[in-house]
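Heads up, this is only part of the complex; the chains shown haven't been moved.
Order of writing sets the labels: A, B and C. Residues in every chain begin at 1.
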């Protein structure tokens, strides 16, 4: 990403109470930690507290593992559940696997951002259920795998998903991006990749769930169309929303025009959502997200 | 509106074929008609043609009634159905009746626009099912009627709607504006006021139909909230959409914040939709609208 | 504003160093202070630190004066300059004076927001260099003063500004709002009201400084027009920007259309800027603002 120097990022959530900020910031101050960016949020409905802190790595006399070890005690004191906090290191390069089908725009956009170093990550692999994007992927020096998904063949499809999982999991990616991947992930993959699998849906959810959302939008005569980046869950198009945006359309726009205009929104919404995810800016809270 | 000089406005729709524009524009040219603004649209799905033309009144040697009479022949030649075209006169001042409940922002906004002559119409009356807005309405020199709608009393409610209809119809308004009026109109009123009754719904339809849309939006964790101005039909929140817009929200916004931010969108969306309706810029086509 | 319960708000800025957050949050935690909202920012260019904290009043065993006294020591420890921090009490109702000329839309909009309790402040007075808005102001139960500003009469103008200042200062307002007030404030008034006088300029600054910005925008053929809310300084239209927004226009829009469309942006930009100012969310840093 655009982080100028190495930083450690703490994301943390627990039941709200007095003194949490004091406890965390005093802990950091005692170690000499220089906080470069800090954000807080309390959800008054659930009385839950969230924070994200960026600390300059060179301000601490130890590394990320030691920070994590020491922070464990802080988290315990504040009653945080295991899994509700994390300490990451921007010095560790993030790995991304991209799943595609036939639509090219999101993949081309992501590859362009990576090539321009705007998105400073490793794309470990691109996996397509069609072979059409092998060429451009390899031109970027990235491995491409073709995993065909047979139609009307449940067993064949299951085998394809097994192969897909193996190819993805081999990279232990920080993000699995469904860049207009047209297959619905089985529930167990959703569970295993929970919080790491991001989808781009080509509507302003919750409007127009499911297939052919631009056709649905055209039929309803809406005046804006949108796109939604969300975490994948077993409930189709129902996962926590990370980012959304819209673009204006009018009566002169055919479905084809909507598809074209919508692509520009899909690309930026997916790119923003992915960036925030990889920068550990997205904290999931039930079916909602806190974006720091 | 902001029309600088008197104009006649023709809105017209018929099955598409070659020569419609030539027929209409030649008819106008023969009379010396100076077209100030013209717009065309063909819906390729239904093969239907639409146009709206603004002609300077002083360029024609006769008045609006004669223009209407003469245009009848053009419309007949082109196979237009009765009711699918209109000729109006911007010299005739438009009359509007506004229905309100307890929420003040849309009424205040419309009254402010009328007072500033931005919306150059006659507000014939404001009718509220609560009395709270009598004062400001009358301060603007506009009659206010209080029509209480009893709860859990179907007969009383029916009587209230009868009274409402009488009060509204007495003005033969060009627009009946449901400015956050919290009563659902009976089907027969929807039918009688078809194409003249405009509602503002506080969500980006078709998301969050019905009650408490901001609560629904907050629960779903959307990143934008919106508002929709649409013609009222017997199907709640399903009528042809005239205008929509959205505003960004984030995790820090409570439902109360969403209600507040949403109001700014409701106001402009309603004001734009009403303006376009009164300027005869909205042509209904099935459940969609063409906005010229 | 929409603050549900009484809160104390601390805004603070000082040279950045390690441990500021720890010092402030520990201070608050020691007193039992329950932080409801907190925001931080460090400007890397100037190495300056900013924070805003909202504390529940009922979580502290003393009042705002005692909090202010005790916080003085914290501020001194952190090397904050006098005037670079403040402690305010949302229980103290904010007072606003509005200056107007002939354009009605911003005044009507603000009065509507106050009447709907969306903006929960006291409008102490409205002062106009024309008398046209006396009626609506008084209908809202607010005093209106007419202070004519003579043309081509420097002494008369000076006297008018003296009268204006007296009328304004009598209320010791938290905000002096130039709601399309068409007089340029003298430098000494700018100085005396520094950080409290807000102007709405009808362009997207720094484009189209000065007179008739919509005419300038139309002449240049821009595709979006905007509005800017900024603090008034002695340099015309050059003060720190609080908020801006834009709306799309096209070749069919005349200057008159731009004026009308622009009003909707002016109203919301001014209303947002004023709200943030009154909620102590705006920290000025040189010629820039930090909005928490």
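FYI, a contact is a pair of C-beta atoms (placed from the backbone, for glycine too) under 8 Å apart; a residue touches a chain by one contact, two chains touch by 3 or more.
Worth saying up front: this structure is predicted, and the values here are computed from it rather than measured.
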| item | value |
| --- | --- |
| Total copies in the full complex, given that 3 are placed here | 4 |
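Here is the rule we use: only the chains that are shown with their structure count from here on.
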| item | value |
| --- | --- |
| Chain C against chain B, contact positions shared by both copies (same if over half, else different) | same |
| Between chain A and chain B, centroid-to-centroid distance (C-alpha), Å | 41 |
| Chain B-chain C separation of Cα centroids, rounded to whole Å | 36 |
| Residues of chain A engaged with two or more neighbouring chains | none |
| Chain A residues touching chain B - in the complex, by the definition given at the top | 41, 43-44, 204-208, 220-224, 226, 240-241, 243-246, 250-252, 254, 285, 287-291 |
| Complex interface listing, chain B residues touching chain C | 2, 4, 37, 103-105, 108-109, 111-113, 115-116, 118, 135-136, 139, 252, 256-257, 260, 263-264, 268, 271 |
| Interfacial residue positions of chain C with respect to chain A in the complex | 18-19, 21-23, 25-26, 28-29, 32-40, 42, 59, 248 |
